[in-house]
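What follows is chain A.
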Amino acid sequence: MNQVSVLAQSTLGESNTEASLLAVRDFSLRRKQATVLDRITLCLNPGETLGLIGESGAGKSTLAMALIGLLRAPEVEIEGSLCFRDTELTALKEADFRRLRGNKIGLIFQDATAALNPCFTVGKQIAEPLKRHLGLSATACRERAVDLMQSVGIPEPRLRLDAYPHELSGGMQQRVMIAIALACNPELLLADEPTSALDVTIQAQIMTLILDRVRALNSSAIFVLHDLALGAQVCDRIAVMYAGQIVEEGPSRRVLDTPLHPYTQGLKSCVVELGMPTLTPIPGQIPPLDAMPSGCRFAPRCPKAQAICSEQRPELQTRDERQVACWFID
Partner candidate 1 sequence: MSHALDLSAPNQAASWRRRFLQPLMRQRSAVVGLVIILAYVFAALFAPWLATHDPTAQDLGAALQGPSAAHWLGTDSFGQDLYSRLLYGAQLALIIGFASVALGLVVGVAIGLAAGLIGGRTEWVLMRIVDGLLAFPELILAMAFMAVLGLGTENLVYALALSFVGPFARMTRGDVLQVKSQPYIEAARLMGVPTLAIIWRHVLPNVVSPILVQAGMRVSIAILLESGLSFLGIGVVPPTPDWGLMIAEGRGFITIAPWISGIPGVALAILLVALNLLGDGLRDAFDPNTQKDA
Partner candidate 2 sequence: MWQATFTKLGQTLLVLLLVSVASFSFLKLAPGDPVTIMLGSDYSKASYDQLTQELGLDQPVIVQYGHWLANFVRGDWGTSYITNQNIFELAVFQALPVTLTLAAFSLLIALVIGIPTGVMAALYRNSWVDVLATTLAIGGNAFPSFYLGIILIWVFGVGLGWFPTLGFVAPWDDFWQGIWHLALPAITLGAWYVGLIARITRSSLLEVMGQPYIMAAKARGEPGWRVVWVHGMRNVLMPLVTVIGLQLGGMLRGAVMTEVVFALPGLGMMITSAVLNREYIVIQAGIMLTGVLFVVLNLMVDQTYQFLDPRLRRRK
């Protein structure tokens, strides 16, 4: 199964369940009367990287949380399907889901400083999933932790094993986070804005590191980002989210070069480049969760909006190797 043919298959909008690693179908999530995620449909193949792009509040992190099962019924209402390999995640018993978490599905948090327990050494926290999922002995855990730390570029890993999180720099902490997420060689890695909390100079390093490791393990990854250009650079495919819905999805180069959805076009023009005469922001803001407009959620801010946009929500249509949800695609 070579990469190209798999990509070609998925761009036709058909999710070939046997081939795909992750198939999200019409997945909706409601929290306290507000529809946070509205019929998300996505597909991810083994070895593929997907960038989930959107503003704050678009629901990207919520989707990531739902994928790893940190958001489940009955705390929230769920509809639709999340299919990992051929396991239906929404129907999975908690004990079984726990066996996947940190094992086959890994999550990298945005703020590594806050996501590391200040009372335990770094080594202990890396060893935790190793012990739980792989059942390694204490010594084996330590050895493997050293290897992991080395693979994420932490110098002098043996010394660092017994360090506490506050003794490490922000970049180091994020590397530890990555090591923890990759500890059991997950098939799917979720990275929730992994570099947003870091200095600009380190961001590129960390991103490259994650990509390297993912490629080395032949895993798939979903990157939650708010930067369209970064997403396009780093991922094979991009899915643009707005207000809990996917508005455009397709190969990243395509989406970046010729965005079809008005929101994606707006995002692109927001990217600051040297020599640009003006900045053109997208007017308005994401509507609050409990006051979502009917019909197309982007309509109130859309330059191309017309009457039908506020009445009926556009479905995803295939156009030019992509899925776009708009009534007025050029």
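In picking the candidates, the idea was that all candidates are chains of the complex that A comes from, given by their letters.
Assume a residue touches a chain if its C-beta (ideal position, glycine included) is under 8 Å from a C-beta of that chain, and two chains touch if they have at least 3 such contacts; residues count from 1.
Computed from a predicted model, the values in this text were never measured in an experiment.
Here chain A is displayed by itself, and among the listed chains 1 or 2 from the same complex, it touches 2.
Residues 68, 70, 98-103, 106-107, 109, 111, 114-120, 128-129, 132-133, 164, 166-167, 177, 180 of chain A are the ones that touch candidate 2 when the two sit in their complex.
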